[in-house]
Structures are given as C-alpha cells and as structure tokens.
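Only a single protein chain was left out; the remaining protein chains are all shown in position.
In order of appearance the chains are A, B and C, and numbering begins at 1 in each one.
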Amino acid sequence: MIIILQSDAKVADRDSLIADLKSRGYGVHLSEGVERTIIGVIGTPERDKDNLVEHFEAFPFVERVVPILKPYKLVGKPFKPAGTVINVGNVQIGGGTVCIMAGPCTVESPEMLFETARFVKAAGAHVLRGGAFKPSTSPYSFHGLGETGLKLLAEAREETGLPIITEVMDTRDVELVGKYTDIFQIGTRNMANFSLLREVGTQRKPVMLKRGWASTIEEWLQAAEYIASQGNYEIILCERGIRTFENYTRNTFDINAIAAVRELSHLPIFADPSHATGRRSLVTAVSMGAVATGADGVIVEVHPSPETAVKDGPQSLTFQQFEQLLEAIKPVVEAVGRTIAPNA
Amino acid sequence: MIIILQSDAKVADRDSLIADLKSRGYGVHLSEGVERTIIGVIGTPERDKDNLVEHFEAFPFVERVVPILKPYKLVGKPFKPAGTVINVGNVQIGGGTVCIMAGPCTVESPEMLFETARFVKAAGAHVLRGGAFKPSTSPYSFHGLGETGLKLLAEAREETGLPIITEVMDTRDVELVGKYTDIFQIGTRNMANFSLLREVGTQRKPVMLKRGWASTIEEWLQAAEYIASQGNYEIILCERGIRTFENYTRNTFDINAIAAVRELSHLPIFADPSHATGRRSLVTAVSMGAVATGADGVIVEVHPSPETAVKDGPQSLTFQQFEQLLEAIKPVVEAVGRTIAPNA
Amino acid sequence: MIIILQSDAKVADRDSLIADLKSRGYGVHLSEGVERTIIGVIGTPERDKDNLVEHFEAFPFVERVVPILKPYKLVGKPFKPAGTVINVGNVQIGGGTVCIMAGPCTVESPEMLFETARFVKAAGAHVLRGGAFKPSTSPYSFHGLGETGLKLLAEAREETGLPIITEVMDTRDVELVGKYTDIFQIGTRNMANFSLLREVGTQRKPVMLKRGWASTIEEWLQAAEYIASQGNYEIILCERGIRTFENYTRNTFDINAIAAVRELSHLPIFADPSHATGRRSLVTAVSMGAVATGADGVIVEVHPSPETAVKDGPQSLTFQQFEQLLEAIKPVVEAVGRTIAPNA
Partner (left out) sequence: MIIILQSDAKVADRDSLIADLKSRGYGVHLSEGVERTIIGVIGTPERDKDNLVEHFEAFPFVERVVPILKPYKLVGKPFKPAGTVINVGNVQIGGGTVCIMAGPCTVESPEMLFETARFVKAAGAHVLRGGAFKPSTSPYSFHGLGETGLKLLAEAREETGLPIITEVMDTRDVELVGKYTDIFQIGTRNMANFSLLREVGTQRKPVMLKRGWASTIEEWLQAAEYIASQGNYEIILCERGIRTFENYTRNTFDINAIAAVRELSHLPIFADPSHATGRRSLVTAVSMGAVATGADGVIVEVHPSPETAVKDGPQSLTFQQFEQLLEAIKPVVEAVGRTIAPNA
C-alpha cells in the first residue's frame, strides 16, 4: 500500500500517520519528493487490507491510497497455476475441454423440459440448464415452478444422464436446491449478495458464479473469493455481458474478461452468449468468439419453440439453431487445441 | 403494445401472430405501411405485460415490440397524485418537509454510536442511520456487529428519541431487524434481490429502497412495485449514485433521477450524497443541489473521527462538517418553499 | 510517478529500469517490500509526464505506473486560486454572479431568432445562444444556416445588446465564426478534437468548452489545458450530461462534476440542463440543482414554439417556461449567496 499525501500536508500530519502505521505493526518507507510526500507501507497483513485503504484515505491530508496487492487470494492464479478442473459426474469442466450447457431459461412444464433435455443430449450437450426459481424485473411475471421445477430437472437428469445446473436466489432455498441440483448457479443480480455467496460457499457442490452486470472483473473475483473463503473451491466463472450505453444488444459481452480471467485466476471461465447478446441471431457467432478467446465452455438457452417461451424467448435458440451452433464451434474448438468431449 | 414486423414478414406470419393474439383475448389493430406491417394490441391485461413483450419478440419475423404502458402501477404517480407522506414517530417523510437522516456507516461500538447519535440529534437530524449488517466487497472485511449492533441502535433511539434506519441484507434477517428498526433499508446491491423485496413487502414498517448502481429508473420503480405488491406502500426511494466511467468520484449522482421520480412516482425521494460522491469535500454541495432539485431528504454518513472509521471514512463528515451542511442547506430548503422540521 | 514492479521481476530488470530513469535525469527512490519492489521517481519534468507513464508501463516486468501529479497545470486551481472571472461586454462570467445564456438550438430564420432574442432579453438573460453550424447524427438532417446564421446572430446582438455564443466545429471556420461571435462554443463531440482546441486557443475571445459525453473530468480539464496552452485563458467549462445506461433521460447530468470542478480548477463552470436531460419537464428542476451546487451559470434552449423547432424541440423551453425557470432559480441563487445581475 502506498499513501500519497496532499501537497500542503504538514510534517505533523505526516508524523501522525506514520505513528498510526507503526502502532498497527507496519513498517514505513518514507519518500519525500519535490511536490509530494509518499509513504510506502511495509508488511500489510492480508485481512486488513481493504479497510486500511479506506482508513488512510479518510485522513484529510491524504490525497490517495494505492493498494499494491490484489484483493483476492484463493481464486488468484498464483494460488493454483495449473488451473482448476471440476468433475461433475462424467463431465469435466476446465482443463483442455470445452463444455456445453444448454436448456430452457425456465422449466415451464414436464413436456417441454423433457423434450429439450432429450434433444440437447442427443445434440451433444454435457449439462442441462433450467430455472426453477427465476428472477424477474416485474413482480407480476412468472417466477418459476419452485420445487416442482427442481423435481422435473432431476427427472430429466435420470432420463438423459445429464447433470443439471439451476439458479438459487435466496439463502433459505440453498438447502432445497442442493437436494436436487448438481451445480448451483448464482445469477448476475446476486453476484454481490454476500449472504448467498457465503451460503453456497458452505456447500460441497460446484457453483457457477455469473458476473454482475455492473461489476468489475476484480469485484467478480472478490465475489468468488467469498465462496472460496467458506471452503468451496469448485467455482465456475461465467461472463454474461455487462451493462453499457449500447442498446442494440441486451448487454455488452466483455470478451476481454475471458482473456483477463485466464491470466488472473485459476478458475474455469464460461460464456453465456444468450444473455450477453439478447438476440438469437448473434448467439452462435459470439459463442465462436468466446471459445476462440479461451472460454472453457458456453451456457446457452434452447427452447422447443422460443415464441411460446415464458421468458427469454428472443434469445433462445431453436433445436435446429442449437445443432448449428455445435457444428459451428467444433472447428473453432479444434483450432485452439481443445476438444468437446462425447457426452455419454 | 405495438408489434413491428420485419420487412420480409409474410402474410401467413402476420396472420399466425394475429390468431395468437386473438386466442389470448386481445383486440388487434392492423396497420400495413409501405415498408412495414405494424400490429397494435388492444386490451393487454396488466399482469401479462412483461411476458407478452418477450413472447412476441421471440417470433422470428418480428422486428421489435414496443410496450406502451409503464411496467409499474402501484408506485406510479397516477395511483396517488397527491404524493405519499410517511410518518415515523414524529418524523414526517415526504410532503413539504426536508428530512435529514445521519449517522455512522457502521455501528462500531457503543461509545462512537451514542456520541454520534447525540451530536446529530443536537444538530437537527430527524433519523439516526447506522449499519449492523454491512455488505462488503471483500470477504475479509468487517461485516457488522449483527444483533449487537441492532440493540445499540435501539438504545441510541431510547436516549435521543430519534427513529432509526438500518440495512437488511438477508431474507432470514428480516424478522430480527424488524424487531429493532423503524425503517428498513435495502441497499444498492440488493435492489434486485426479489426475495428480499417481497419479504420486506410483507412487513408493516417503511422501507428505504436504494437505487441499484446499474439500474435504470424504470427498473428501480419496478423494484418498488415488488414491495408495494405485497401490501407495503410505505416506500422511500433513495438515489445514491450510479456506476459510470467517471472515476474521480466513487459514483455519479444522477440528479436527473430526483426530478424524474417526482414526475413518475408518488413516493418520497431521498439523496445519499455520501455514496454518490465518495468524497467528503463534495457532500455538502451535492446535498444542496439535491434539495434544490426536489429531494424530500438526504441521508449522510457522519463519524466522530472519520479517519478511524471501519468503513466509508473518506466520505463521512466530521461533526463540524455536518453542522456546516445543515447550515448550508437551510436557505436552499427555504428557497424551494419547504421546511426542515424541528427534531424534538 | 511511482513504478510498481511485478512480483516476479528480477534484480536485473529493476536495475535496467533504474538506469533508464537516471539516464533521463531523474532521481530514484527504491522501496523493496516483501511482495513487491516499488520505485519512486523524483523530479519528473512536467512536459514529459504522460509519455513516461506509458513508457514504463510498457516494460514487461512492470505491473503498474501511478502518476502523482495532475496532468494539467494552467487550468488547475493552484494556478489561480481566486478563480477566473471573464467579462464579455457588460456581462460578468464567474465570480459571485449567476449568468443566464438562452436561445434557440439552431438559428432557423430571422423571425424566430429575433423574437426569441427579444424575449430572453426582456426575461433577464445575459447572453444569446444559437447555432449556425450544427452537428447532426444523420447526414440528411439540417446542418445550420452557416454564415447567414452568424449574421443573423450579430443582428440580434445589435438589437438587444446581448452578447452571443455560437458553436464552431471545423478548424477552417474558426476565423469566420470569430468575426461574429462573442464566445466560441466547443460542442461535446469536439471536446477531444485537438486541432480545433488549439485553433480556438490562439483566438482572443472566450471559449465555452462542453464536456465530452464520455470524457472524465480529468480529460475535460486536459482539453481545457490545450486551449490555455495556446495562450487563451478565458475558458468556461460546461457540464452537459454524460452517456450512461439510463435511458429515461437523454444524458445523465453529472452534478458531482460541478462540485468537483470547483475544487480542481479556477475556471467558471456552467450547466446545460437542456442537453443533460433531453426533457423540457426536467430542465427547471435540474437548473435549480446546478445553481445550488455551485454552477456559475446555465445555458438553456428556448424556442417560440418547440414543436416546430428544427432540432432539440423536446428539450426546448417555451417562453413561458423560460420565465418560470428564471423565477424559480432566483431564490436559489440568493440562497447560495450569489446574484443574477441585471442584463441592461
């Protein structure tokens, strides 16, 4: 941590700050420049870090505090340079494979779910997605089938052999959802729901952590750190688009983040081109880009007849389009030296 | 709702869409232009609204769906044109008064809380703020004293007579927090935590709903609609800055939103200049602007010695600065024809 | 400037960097921490500054370079702590007054211009605004009357005595516009048109520099520095809203920037609530906020019949609304201890 004093800071100010640092057990490296005094703090204990930055910025004669260390540790690349590989049943996430998760936005009925599950299995998907608890901007919209939806997902898993992923939104539902799902999904709106992060952190099942639509990469990794700090290291990051001024697409897919996460973290990184674009016609092209840039997998919305979907119809692929997507990304997967594993 | 077909939509497409609408009980108003066919939908039932937009956007031959009605109702201006006034003890929120809420970011200890409570009371504040459960980007930071903090807040209320406001972050804590607080606060990170919104909606105490840092005004009003839809109409909106590319300030205070909410909704609207700027030196000037534009109150962070604050020190006012703020806004309050009520 | 090396930087790397610094004439302050080596650079010559940051960030073993000094000087507060006051004819800009600039977006015809000029003069405006060269997103829209418009503005000045402000968009037009106008306006799209900034910097007439809609406050002040660096110190900054995800308003008025500029710079700072909101119904409330926060003036669009305006009709005030705005801000101006000078 480096503390930069204001140009008119007095010697007494400086000394009081140094005394404060020493009383906390830190070493001090003083640099008196022509225009500014700069204090290097030596030996910052990891867990105090965040508060110290604010603490010293609160001094009236301090201009700025520059943190040096990254604000996360367990999910940082140096913690596990070889990269995390997660196994869910026979499915490998991370490592040299590209994993395909697909299914409807929402579990609407047994028929549509089973039809979709069978189809995506036959087409080559590795994991079945589907929402039983759904966030919805309007209080009057459909909020999912709840436990009934979870049971249907479990039945679909029985039939197809595909592991399932589904969202949990409420700390009170973690146990219930955990009875059925193979992978917890934390949605974009809950990336900074710290109670929920801690709760899934105490579970022993993998968690897909979607990026908050207005969260920086660093905040996202800190959210992952919450989960890891509770002992659950099986975290899959998922870039799903951020909110910007652009309005042709529903969100802006931050493909830089795919490459950045690969250099900052050891966790697998997925892309969700359905939410990142909001437009079915762009999903395949953006999936190809995500895989070429280094994504470990994609999660896409597929629906037997998107125009009857309860939610996310405009961005859901038809069965035929999903087959085309798989066909289109295969050569890209190979071009980057990866493989799509068989799903049986 | 208006449905605009793509330029190459076929007659059969159009007819299938019209049949779909009619089967749902809507009237149809067809307009065949030179370049586009446009279908006006007549009689949309309020509660279906959201899903219908997505439903029809999912048709491959539909270019765009334009909703006509606002996606909220209970919190909209026409529902209560005179405006909502909320009474908490002797304190009036909304109407012609400007209400001052002040206190520390976090309840750190009995001493600092009582000292602050006494001071802000003496200076003229109407409500005491203070966090017992604190969201924190880092899992290693301080997360608040929990119930101990709530008890201290209640004691401070006993002593000063000031009603209290404190944040609730977890559905499981709503009952506990409700035992102590006078006003629930929903923080920016939980604006779209729909489970939590519904839970406080079932309570019979006022709720301050902070705007999500990346939420539009319309989404914010829909979040308020969640609370209202459960029967709790005592909602105070609070603009606390949105996330933009600007980085000199912690957030960008969207003062347009103050004026916009006043024309769109009947709910009282507050400003939080502490979080909106992140810089103590800007808090008073921005408070003055907020009040001049029409805010019904401000909520600010005050700390006996900001440089020792556990959190938000850089944006916390000293006691002296808080007095100056009150002095500075008084003439502005009068200039806009409002009053600051005495706080005893 | 502080240079932070990567955790795996080698001693030889460090030494090569230090040698580079010394060869450029800088002193070096070395701080070897437990986790990082940090190099403080002493004596950075002002004019090299920008390039040095990039220069050292380009070293593969450098993690980050932290500049210490502000990247502008002539427009910074310390350069002229008392604040700049600009006189245009009898009109004072800056100091204790609040100055009102008003007029149509575009000079459409002699009739509408003269009618508007007479009205805003009678109502109390100090400066007449009007566009002769208009930026327009579509190539097929109206682009202004050009020199004819300038002549009409000059005639309106003759008749009313109001100084005029008009936009210049092309380096080739600076001389022509300068023949007529009293104040040059640089529009938001040209804030980073450095050729144009330099060109108006060589003129001896005041320049209003609107903030780029996606420019930080620091970049804006650097743009002002361009003008000042050519010898023209009579610069008026104008916040006109920035581009964000919010779409109820045309832009997001960054009122923090009003307060921030007042602490960072000695230049007068104006607000343009017409562009900042894009909605006539919000213009007065936001003007009041801007003045309360410390704006030295406002510039608003007024039109005899906004619904026939060639451009910016939705945000133009009617004559009656402009009178109401003036009435509404007067008590706010007084509340902050300023005055609106008589305009004759």
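By our rule, a contact is a pair of C-beta atoms (placed from the backbone, for glycine too) under 8 Å apart; a residue touches a chain by one contact, two chains touch by 3 or more.
Just so it is clear, the model here is predicted, and its values are computed rather than measured.
Counted over the whole complex, the shown chains touched by the missing one are A, B, C. Checked against the full complex, the one of A:57, A:254 or A:272 touching the unshown chain is A:254.
From the options A:67, A:83 or A:289, the residue with contact to the unseen chain in the full assembly is A:289.
Of the candidate positions C:12, C:58, C:82 or C:344, contact with the hidden chain is made by C:58. Although one chain is not displayed, its contacts with chain A can still be listed: residues 214, 216-218, 241-242, 244-249, 252-260, 262-263, 276-277, 281-282, 285-286, 288-294, 331-332, 334-336. Although one chain is not shown, part of chain C still touches it, namely residues 46-47, 49-51, 54-60, 71-72, 135-143, 169-172, 189-190, 192-195, 197-198, 212-214, 219, 222, 225-226, 229, 243, 306-314, 316.
Even with one chain removed from view, chain B keeps its contact list with that chain: residues 2, 4, 7, 29, 31, 33-36, 38, 40, 42-43, 66, 68-69, 78, 243-245, 247.
Here is the rule we go by: only the chains that are shown with their structure count from here on.
Located most centrally within the structure is B, per distance between chain CA means and the overall CA mean.
In whole angstrom, the spacing between the mean C-alpha positions of chain B and chain C is 31.
Computed centre separation for the pair chain A/chain C is 39 angstrom, with centres defined by C-alpha atoms.
Shown for chain B are the residues that touch two or more other chains, namely 214.
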